[in-house]
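The complex appears here without one of its protein chains, the remainder shown in place.
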Amino acid sequence: MRIHALVAIGASLLMLSGASFVHAVKPEDNQATREKGKQIYEHACLLCHGVDGRGDGPAGWFLSRYEGPRPRDFRGGSYKFRSTPSGELPIDQDLFRTVTQGISGHMPPYSGLSEEERWQVIAYIKSFNQGFKGPVSIALLLPNPPGPPSAAGIDNGRTVYIKYGCQNCHGDNGYGDGKEALDGNLKDTYGHTISPGDLTERASFKGGSSAQAIYRGIMTGLDGTPMPSYADTIGGNDKDVWDLVYYILSLSQERQ
Amino acid sequence: MFTRTSFLVVALSILGGALLTPLLAPEEAQAIPAFARKYNTNCMDCHTAPPILNAFGQRFLENGYQLPGTEDGGSTGKKKLSDLNLDDVNHYLGFRLIGNVTNSWRFKQQNPPGADAGTVENKTEFSFPNNFVVFAGGTVAKNVGFFVELGHDVAEGGAEVERGFVTFNNLGYRDLAHLRVGKFDPNTFSSYATVRQQLGEIGESQRGNCTAFAPCAFNRVGLAPSAFATKFYGLYDRSGNALSPFAASLFNSGAETGVDIHGRPFGDWFLYQVGVLNGSHEHLSDSNKGKDVYGMVRFDYAKSNFFSASLSGFIYQGNSNAKVQTEEDVNWNRYGLSARATYMMVDVYAAYSVDKINKTPMGVAGLFDSTATGLTIGADTYVTNQTLVSFRYDNLDAGGMLDQRTSASFIGLQAKHFLRANLAIFARGDFNLRQSEGGETAARNLRHAFFSGIDVVF
Partner (left out) sequence: MTGYHRISAQALGRILVVVMFFVVAGLADWSPLLAAPQSSSESTGPVIVGRILYRGPVPAPTQLAVNRDTDVCGVTISTASLSVDAGTHGLRNAVVHVDLAAGEVSARIVFQSPAVVRNKDCRFQPHVAAAQMGDEVQIFNDDPVMHNTNIIVENSTALNVAMVAGGNPIKKRLKKLGLHLVKCNVHKFMQAYRVVFDDPYFDQTTETGQFSISGVSPGTHRISVWHEILGVVEKEVQVPARGTVVVDLEYK
């Protein structure tokens, strides 16, 4: 009897702690969470993204000065780093990834915030855009990379690179010096000149430089920029995309 | 304006810069020095124009080299080795090489050897590099940071630790108190930080063979912001070395040893700073009899519209921190205000300070003005994405020995072109607005000065 009671109490405690652990990592998106997120935002994010989330914080201008990209406008602006189709809002995990990893060359990684704090600030950031109150966007299926890249695959990747028109912006050798870039034709949706990624330098991959991150960037595009989504037009031709991913990765050396 | 030789040199150096441009030009540069490397980001996250900080960089600095709103000193960008969390060395180390390829001065030299008094001298020389700085900074653990700066002045030779301190951050609760211990620049957090300027300080030229507690004239004054300068003629450190009226001092010295605390206990709009120093001009091997204390408060507005503004006030109380010609101690104090407003490409800042000797020593009574003021107004603006134009106005109403003191006003202009984010060439001109006034003193002797040089940070 006593043992049973102890076991029961122990079990319920375990369940409780388990439950509270789950809540601690990703808190429910409610007023209290957003309030905590606001406090974090005002210290960590406001200086670039501005008090209203318009991307016009007091330090926001200097990053690219007269050019782009400027800090993200959270109210209606397009989100670059998504796993969702073009024109859609990101899912929470996309925002979490960007907050954690930062954006190479532009935004520092905020892995110094605890997981819970990151979720709290994401809840607050989402409150700037009414669209997040609607149905959650469906992420594209992002498969795991197939086996190791083959020489033939990388050769095919080069062919795909040309077929997909990558060289128009990223240049024939991937230096980010394509004709459209050199002619200054590439603008973001605000009309600011922006430069395409240098595919020979992994620090230039703003959405991450893993094979999967590059695959995601190609399939979803970077909204707000000229980089289009390839998911629909090439639908079903997954092998070509992976070959392209491995070709792109072959242009840069792995460091660290 | 220039002699033929100096004109040639200036022209050649500009041409040289122009020739370098296509070699090094476009391509958006990724970030360079240590912190940018560590966070894999861009210099411009923290700077308006290096070394001037923007609002984000300011908070990063206040937070002891941790991202604002975090205590990431123990983790971000680090490798875990046993119980150590270490950054890569290149996340700690930074270098700055700065130099005027051309120094071109035009001034009236006082009694040059073998010449008549008042000879006008044009002096043009190459002097690159002027300064090479190695700095190491960062965090060693959560809320524990450090900074060491080793400077090598090429003209004077030798290397010395210009600044070196450790920080303990977020004591009590977040942003309540941050502690610095070591040799640091007191005026780090006010609206106009002494060591972070586009038109940096340029040293004076002394006539040489100065003896202790005797007036020692300068051939030409230095070019330091007047609000930060010593301002008094006939003031000496405790060993009798004459203090230059145009060199940075007190709250605005480049580095002194002590302890200081700053924080934002009431939110982002208010910053306090209090500190105790061994004494002013310790670099001349001199500590005060008593400690000097200072306090600073700063009010911030930084919300949106690419706009920020701040207003700061500071008080520095010296304690037997200088002597006059008669070797009598004085307490030399400073009261100042500084302000700054930044809107998109334009950054405007100003500082005004009043220096007071709290009691005129008997020996110089009636011969000594115990009040002096300095005003500096500066502005930087990006005229293109890579070109920064800077302006500085200085007015120094000098105090001190009435028979020596000479007030001065200068205007400085600089154009700086960033070939890359970490590599800039610049040309600077400084003009003496009071050169036509009578008298033959250092403050009048300098007609104008022209510099062209390179600034590299990596």
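So that you can tell them apart, the chains are marked A and B in the order they are listed, and the count of residues begins at 1 in each.
The rule we apply is simple: a residue touches a chain if its C-beta (ideal position, glycine included) is under 8 Å from a C-beta of that chain, and two chains touch if they have at least 3 such contacts.
The model shown is predicted, which means the values in this text are computed figures rather than measured ones.
Colleague: Please work out which displayed chains the absent chain touches and list them by label.
Modeller: Looking at the complete complex, the unshown chain comes into contact with A.
Colleague: Just checking the interface: what residues of chain A touch the absent partner chain?
Modeller: Touching the chain left out of view, chain A contributes residues 73, 76-78, 86-87, 163-165, 168-169, 179-180, 183, 185-186, 189-190, 221, 223-230, 232-235.
Keep in mind that, in the parts below, only the chains that are shown with their structure count from here on.
Colleague: Show which residues of chain A lie in contact with chain B when the two form their complex.
Modeller: Within the complex, chain A touches chain B at residues 40, 42-48, 50-52, 54, 56-67, 102, 104-113, 195, 201, 203-204.
Colleague: Hey, which residues of chain B end up touching chain A in the complex?
Modeller: That would be residues 28, 30-31, 39-42, 44-48, 54-57, 59, 66-73, 75-77, 175, 268, 302-308, 342, 344-345, 382, 384-385 of chain B.
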